[in-house]
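Note that this complex is displayed minus one protein chain, with the remaining chains in position.
So that you can tell them apart, the chains are marked A, B, C, D, E, F, G, H, I, J and K in the order they are listed, and the count of residues begins at 1 in each.
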Amino acid sequence: MPDSTYKIVEIVGTSEVSISKAIDGAIAKASGSLRHLGWFEVGQIRGNIADGKVNRYQVTLKVGFTLE
Amino acid sequence: MPDSTYKIVEIVGTSEVSISKAIDGAIAKASGSLRHLGWFEVGQIRGNIADGKVNRYQVTLKVGFTLE
Amino acid sequence: MPDSTYKIVEIVGTSEVSISKAIDGAIAKASGSLRHLGWFEVGQIRGNIADGKVNRYQVTLKVGFTLE
Amino acid sequence: MPDSTYKIVEIVGTSEVSISKAIDGAIAKASGSLRHLGWFEVGQIRGNIADGKVNRYQVTLKVGFTLE
Amino acid sequence: MPDSTYKIVEIVGTSEVSISKAIDGAIAKASGSLRHLGWFEVGQIRGNIADGKVNRYQVTLKVGFTLE
Amino acid sequence: MPDSTYKIVEIVGTSEVSISKAIDGAIAKASGSLRHLGWFEVGQIRGNIADGKVNRYQVTLKVGFTLE
Amino acid sequence: MPDSTYKIVEIVGTSEVSISKAIDGAIAKASGSLRHLGWFEVGQIRGNIADGKVNRYQVTLKVGFTLE
Amino acid sequence: MPDSTYKIVEIVGTSEVSISKAIDGAIAKASGSLRHLGWFEVGQIRGNIADGKVNRYQVTLKVGFTLE
Amino acid sequence: MPDSTYKIVEIVGTSEVSISKAIDGAIAKASGSLRHLGWFEVGQIRGNIADGKVNRYQVTLKVGFTLE
Amino acid sequence: MPDSTYKIVEIVGTSEVSISKAIDGAIAKASGSLRHLGWFEVGQIRGNIADGKVNRYQVTLKVGFTLE
Amino acid sequence: MPDSTYKIVEIVGTSEVSISKAIDGAIAKASGSLRHLGWFEVGQIRGNIADGKVNRYQVTLKVGFTLE
Partner (left out) sequence: MPDSTYKIVEIVGTSEVSISKAIDGAIAKASGSLRHLGWFEVGQIRGNIADGKVNRYQVTLKVGFTLE
């Protein structure tokens, strides 16, 4: 197998529903413009609060993909 | 818009059910005594184990709110 | 209560379904060979991506147990 | 000199003008409710952007004061 | 057992005698105004020097307690 | 409000005059090619020295913007 | 001298008396099952509080030993 | 000299031979699409193991280049 | 593919010759007692000095392997 | 160009006026005894507070210079 | 009070007896060659083990002093 080079980009997914949905949305969005997404790593989990409840999760991800 | 000052407090929510419930409970509790909660950030996710299973999640949060 | 000593081991649980399942699986696996598991702490949340979706979560945990 | 105990609180100052103004505003605000402020430490410098310019600085500070 | 929420405060104990005394003093002081202190964690150990000797230890602690 | 995804890029602004000018220049430059810049965060403040004086500030920023 | 390989394990010592006793106890315990202990490094110093006093120190150590 | 702005991208080079080859390959690859590469910084050195030997090094780099 | 659990151990390889030899030696040693080694990550690169030269490299590694 | 070796020293500049003045003062002071200062990096920005205002900034710098 | 500049040096104290003695010894030693020592900060607490006991503590300190 020849040597490969990967690139890592940092994105933030958001969701009103859950941490998982925020991750899924960010990866789906990234896969629309980047091919060969291979892995992700969660950096930070944050969110907004309104009326004493979480109303939006924000999850920072690093996403790696193969450079062609 | 005038300049604001925010305060950040650190709290730990716990739940026997899930990480999300631990976050929700902590924010609900904090909103009982602090007004104008604006955002949160997850610091650490820990938990207790009993009989080979998670029996309580503990999630440390930093929560920010407007100082009046 | 006499003084105790604990040991901490680092494990990685994986799941195609969710972060929670990855944690549960790792703790269940560890409890098969280690007795007196007491607590865990999440280190890193990563995962693999295939076809623009998360296809496997990988959660690194530190797990503590009593040394007999 | 007798032993003292200090408390540290975390605040975020904001300013449309500069990092310094954000620090000054946060310390002025904190001194309104806390006596004996003694020192501060800058944690994070962030800001909002609008129309390709910084339109608000946000500086996170830890502020220490003597517990009476 | 119902779910609990904890709060974490950051304090600095000082002592001319030892690191332990600085920790003890800070916890004693904190327990005067906060009930249900449950645990602490040492953040930083510093001190002042005079005449080539430590003349005051300063120990930063995070202290957790149950929110009622 | 629908869920959004953001991207974060890392840039370094430089200025012979001040830290602020270095931040301003980097954000102005980035806004030339990226739309919807929303926030920034200072990572590192460095600089070059010549003749015993700062002759150029270098400020590393993470800048976030909405992915369309 | 031939090249050696070392292993590092993470343990937590506890003591009702002092930080030193917690370290000593953990090392004594570890030396019961591991030969050739060579060095340790303190990771975290924590403790439990009861009645406004430290009632148990918990010191996390990394301990290195020669792999035979 | 006018003020410049730099961009930093994160890439991962891989090599079956050595850490150096992994760095070289990643920089050669990046220079194919990015002009004015100026500096790099090693973030993480990892690798895969097969049959008790390293069979591929993976080196994460931050690479900086001038924005025109 | 069923879910797997991995364990991570921390080891230190040493070599009088090079960083690479220290890594190789540690992985070879670990593979003598642990099956299914899958990956490693370099933690710290240190060494001893004698007569103004490096006379031994010490490389700390985390090594992951499949728990059967 | 022959290979050079640099040394890095850590200094703290103080100023009643601004963060910039604290940096300038420290570099001017260091250049009085060290030749060939080449670069600096800001470590920590702290300060003292009196009467609800910053009365002295303290900026920790690492400063690099060529070893002759 | 005119602005001062401080320098920070890193030293390691050792003691067969205790962490405190290691700190004391290092500060006494440093005060032999450096005047105006003002403060210290503990970086790392390590030690050697022999026969299942700590036989030497090693405490890394940063020590600050006024530059004249």
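FYI, a contact is a pair of C-beta atoms (placed from the backbone, for glycine too) under 8 Å apart; a residue touches a chain by one contact, two chains touch by 3 or more.
Every value quoted in this text rests on a predicted model; they were computed, and no experiment measured them.
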item: Neighbouring shown chains of the undisplayed chain, as defined at the top; value: H, I, J, K
item: Interface with the undisplayed chain - residues on chain H; value: 19-20, 23-24, 27-28, 31-32, 37-42, 63
item: Residue ranges of chain K at the interface with the undisplayed chain; value: 9-16, 21-22, 25-26, 29-30, 60
item: Hidden partner interface residues of chain J, rising order; value: 3-10, 62, 64, 67
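Keep this in mind: only the chains that are shown with their structure count from here on.
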item: Neighbouring chains shared between chain B and chain H, ordered by label; value: A
item: Interchain contact steps from chain D to chain J (minimum; 1 if touching); value: 1
item: Chain separated most widely from chain I, comparing mean CA positions; value: D
item: Candidate from D-E, A-H or E-K with the same interface as D-J, over half of contact pairs in common; value: E-K
item: Length of the line joining the C-alpha centres of chain B and chain C, rounded to whole Å; value: 22
item: Multi-chain contact residues (two or more partners), chain E; value: 9-10, 19
item: Pairs of chains in contact (touch as defined earlier), listed by label; value: A-B, A-C, A-F, A-H, B-C, B-D, B-E, C-G, C-I, D-E, D-F, D-J, E-G, E-K, F-H, F-J, G-I, G-K, H-I, J-K
